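One protein chain is absent from this view; the other protein chains keep their places.
The block that comes next holds subunit A.
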C-alpha cells in the first residue's frame, strides 16, 4: 500500500469530525489528537519492528518486551491507585503471563523463537493482560464498595480478610475471565479476529491463519485466568490492616 493510498483513509477521520461538529459533540480535538498519536506511534513502532526483526537479536526482543510491560503497567495502575503496591503487583502479574505464554510456545517449539513471532504474540498477550487487569480492578473496587457491610460482618464474627472478601474476589475474577470465554464461543461466527484478518489480507493461507488464531485464543484463555487470579490474590491483602480491618477510602 502506498503512502498516498494510506492517506486516503483519512476520510475515515473526516466522518467523525463532521458528525462531531454538526451534532456539537465537542469531540473534534480528541479525534485529531487520537489520529495524530495513532499515526506517529504506529509509524514509530513500524520502524522499530523493522529494526528488531532485521537484527533478530534476543536483547532487542527483551528490550521491546520490557517496554511493552512497563507501558501496560503504567496504564493499568491508574485504576488501582487505592491498592498499596499496585505497580509491582501488576508488573509481577503481567510478567508472569508473558513468561508462561512464551514458555509454553517456545518451550514446546510451537512457534519459532524469532522476533517475527515473539514480538507480535507478546504484544497481544501483554495488551490483553493489561485490559483484563483494568477490568478486574474496576470490578473489584465496585464489589468491595457495594458490599462493605458484608465484609465487615464476616470480620466482626472472627473471619479472616480472605474469608471476608472471598465472594467479592471471586465475582471480580469471573468478571475478568468471562469476556475471554464468551468471545471464544462466538469467534469466527460474529467477528473475525484482528490477527487472522490481518494475515488473510496480507495474503496468507486462511487455514494457516486459522491455526495461528487457535493458538492465540488458547493462550489468551491462560492469560485471562492467570492475570485475574494472580492480581486478585496479590491485591486483596492491601485492602486490610494488620489487625484485619477493612481499609476504607477516607
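In this text, a residue touches a chain if its C-beta (ideal position, glycine included) is under 8 Å from a C-beta of that chain, and two chains touch if they have at least 3 such contacts; residues count from 1.
What we mean here is this: contacts and distances are computed from a predicted model.
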(request) Leaving aside the chains on screen, match the unshown one to its UniProt name from "Nicotinate dehydrogenase FAD-subunit", "ABC transporter ATP-binding protein YjkB", "NADH-quinone oxidoreductase subunit M" or "4Fe-4S ferredoxin". (result) "ABC transporter ATP-binding protein YjkB"
(message) Looking at the full complex, which residue from A:41, A:116 or A:160 touches the chain that isn't shown here?
(response) A:160
(message) Touching residues of subunit A against the unshown chain: what are they?
(response) 149-150, 152-160, 163, 167, 241, 243-245, 250
